[in-house]
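Presented below is the structure to which this report refers.
With one protein chain withheld, the remaining protein chains of the complex are depicted in position.
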Amino acid sequence: MAEVANSIDQNPIDQVDQATPTVIHAAAPPDLEVVNMTKRFGSLVALDNVSLHLKPATFHALLGENGAGKSTLVKCIMGFYRPTHGDVLVDHHSREIDSPRDAQRYGIGMVYQHFTSVPAMTVAENLVLSRLESPSVINWKQEMEHLATFMESSPFKVPLELPVSQLAAGQKQKLEILKQLYLKSRILILDEPTSVLTPSEADEVLGLIREQVTDRKLSVLIISHKFREVTAFCDEITVLRKGKFAGTGLVKDLAVSDMAEMMMGEKREPTPVKKTAQGEITPVLQVQEMRANKDNGVEAVQGLSLTVNTGEIVGIAGISGNGQREFVEVLAGQRSPTGGQILVNGEAYGMTRSEMYKHRVFVLPEEPLKNACVAHMSVAENLALRTFDLPPQAMGILVLFKAIREMATGLITSFKIKTPSPETPVGNLSGGNVQRTVLARELSADHINLLIAANPCFGLDFAMVDTIHTQILAARNRGVAVLLVSEDLDELLKLSDRILVISEGNFTYDSPIEQADFKAIGQAMAGH
Amino acid sequence: MAAEAIGWWGVPLSILAGTLRGSAPFLFVSLGECLTEKSGKINLGLEGTLLTGAMSAYAISYLASDKWGIPTSVSPWLGVLVAGCAGMILGFIHAWLSQQPKVNDIAVGIAMIIFGSGIAFFFGKAFIQPKAPQLPTIDLGGWSTMPALQSALKISPLFIFGILLAPLMAWFFKSTRWGLFVRAVGDSPDAALAMGVSIKRVRMLCIIAGSFLAGIGGACLSLYYPGLWSESISSGQGLMAVALVIFARWNPIQCLWASLFFGGAQAIGPALQSVGVDQGRYLFNAMPYILTLLIMIITCSPKKTLSGAPGALGTING
Partner (left out) sequence: MALSRSNWRSTAESIVIPLAALLVALVLFGIFCMFAGKNPFAVYGAIYKTAFGSWNAFQGTLLRAAPLMLTALCTALPARLGLMVIGNEGALVLGGLGAAAVGLILSYGSITPNPAQLQTTLGLAPTVVQIGMALGGIVAGGIWIAIVGALRHYRAVNETISSLLMNYIAIALLNHLVEGPWKDPASLNKPSSFPIPEMYRLGNIGSTRIHYGLIYGLVACAIAYFLIQHTTFGFAARTAGGNVKAARIAGLPVGQLTIIICFLAGSCAGLAGMVEVAAVQGQANASIVAGYGYAGILVAFIARYNALAAVVVAILLGGIINSGGALQRSFGMPDATVLVFQGLVFLVVLYSESLYGRFKVFKEPEIPMTPPPVPSTAVPV
């Protein structure tokens, strides 16, 4: 593949005209090279002398742990960040890319993990607006005709008249890719594009993109951590580790274990999962026909029922946007249900503070800083969020800050929270340490009855992920009932005793882990 | 309005007059605020801008004709222009300050109400007594013999301009590149950034333009109806216009209808007074505020976000 690409790769430079949008016809996509790029944010070095070569018409994967610098690298290429040092070469010419518009001029487009379409505007409006030189006054009749023609010839279809806010997550992602094709990008950067797609949708999308690459219409740089996709679709990989270049090579020459080793720097095995057999099994959490709405009033949870017993991890798998967020928010007390009943230890549970305390319910929500912490309050105060109104931290209505500080100091040590002092605002801590703070608060109580965790490991590095998994397993082995909602199927397969799948607000799969069928789970995620 | 002679007919006539004349300030301020909020920022300070606009329009109209020798047909229009410019200056201050990191939109608005009112009253002290030339009016009621009806149907070109502005703004949001940019910035700053749009610039322009319109709204008060300048000329109209925009779901055409509605509601108190219903006149005059409050209670809902609300509204910078 690479040899063929090289021989045709002699594009005359003067075809690239900066004033008009670049569309190079009948020639291969441009060569993209990053040379010795460094990016500093204050004292933090996010990228350190990284180089990468995206050959024309190749499918190149950028691998690395969370925090390795992959996002920073592509954002520098796209012009979101100005690199501290380093060059971006398009067709062997050094180019200054100061904004995404500049990148678009050179034919480089990016599909973000976070959708960048305007929710309130229709698909058509978004597409027209994304053009570099959209007209000042828009003749909608004409534009709609053009768009209809474009849609006919494109690999996937999205309804033009719908506001983007009404599209499903999978459709939104397809729209992002369509947008790049509409803009005639030749180099496509994809940032974890399949995280919101079902396994079969992911295969469909990547397959279609792969075809475009093979037809020499596109070069693709994909950020992914899914080895399955990398080995199935990519030609080459580059690996980053802690901001530095950690290796490159052709996919056909590398085994998955080689790639993993480049990513982590050593052969690292996760702590083996040891589950102890449980004695008497009693139901702790019983959800009966729960219903809940999204923020915009549309029903998200459509009558869900489940039971979680002592000493059991029940996992809920599903693509983001299928109602699991609202489900967890109801159980955590952050959203009012519109129907159904919730019982904890056999009693009606209304998510009030006293009930949480009585039934020893604890929650590890996703995005801990946003959902479970007060950024401007100190680490100590955040650690005391569940206990500040009880002795020894309170005497009647009086809060005893000394006792709060004492408990905090202890937890900071035992959970290894890196903070200058217990009085530091928790918002100043790094993501991992915020997560440790929340873990410390939720997992340190003497008796935990029920633990609800949602995407607890999102965005964390391998070591942190291992710690959290160990903690959750230890809790389970102690007899805690655990409800684990996650978008990471591997995590669920590893930890759960029983696994369910949520799709469009309904449970479409339910089985003990021994009988779990990966293929069936994938289909259930797609709603079949 | 001399309604005694026509008895109770005076009431609907007054309301009609109020709708045609009294809705002009609401119209301009709400359209201006609509533009601002579409870009994702709230400008509560428009109450102060309204006052400053009213004062400067009146002052310039008076000075121009009295001291600078400009004919009385031109001086009010000069006043309108200056009122708009005064609005732009206040808008610039608001835009610059509210886009600084960590600064709260709403607090800036409150500060601008105080500052704007202060400036208006300070410089306006000298102009309470003199009489400034008023904007010309078109006599739609010429066919009638009733003086009350005639005066009710005297409308200003400014009002017509305002009515035309609403569909123009709607078209702007739907079919122009800049209008789409504004909507993008207001709904999803992330998306706008990816398109290479300068969020700060778009918002600044929208806030300044919105304030320009609010200044003109003030000119409507002092040069059209009620056609005088005093410290009590506005009593929360700027604020009500902000609530109006929510009620109109950020749609310019609905801002037009809502403004007409409010203009009429505002006239109920004085209308009843003019036919001798004096009891509880303060309460009738409080109708617009009560109405606004009721509308907000009915319109807003904690269970779901309002449809049409720009996504970025209410987020604080930094």
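A few points about this structure:
As written, the chain order gives the labels A and B, with residue 1 at the start of each chain.
Just so it is clear, contacts are C-beta pairs under 8 Å (C-beta built on N, C-alpha and C of every residue); 3 or more make two chains touch, one makes a residue touch a chain.
The structure displayed is predicted, hence computed values, not measured ones.
The residue from A:83, A:365, A:456 or A:505 that touches the chain not shown here is A:365. Summary of contacts with the chain left out: across A:33, A:87 or A:192, the touching residue is A:192. Although one chain is hidden here, its contacts on subunit B can still be listed: residues 44, 93, 97, 100-104, 106-112, 114-122, 125, 189-190, 193-194, 199, 235-236, 239-240, 242-243, 246, 279-283, 285-286, 289-290, 292-293, 296-297, 300-302, 318. Touching the omitted chain from subunit A are residues 43-46, 66-67, 69, 71-72, 75, 80-81, 112-114, 116, 191-192, 223, 243, 332-334, 351-357, 363, 365, 370-378, 381, 385-386, 388-389, 394, 397-399, 418, 420-421, 423-425, 429-433, 459-461.
In this section, only the chains that are shown with their structure count from here on.
Mean C-alpha positions place subunit A and subunit B at a centre distance of 45 Å.
Against subunit A, in their complex, subunit B makes its touches with residues 175-178, 180-181, 183-184, 187-188, 190-196, 303-305, 307-308, 310-311. On subunit A, the positions that touch subunit B within their shared complex are 99-101, 104, 112, 114-121, 125-126, 128-130, 134-140, 293, 295-297.
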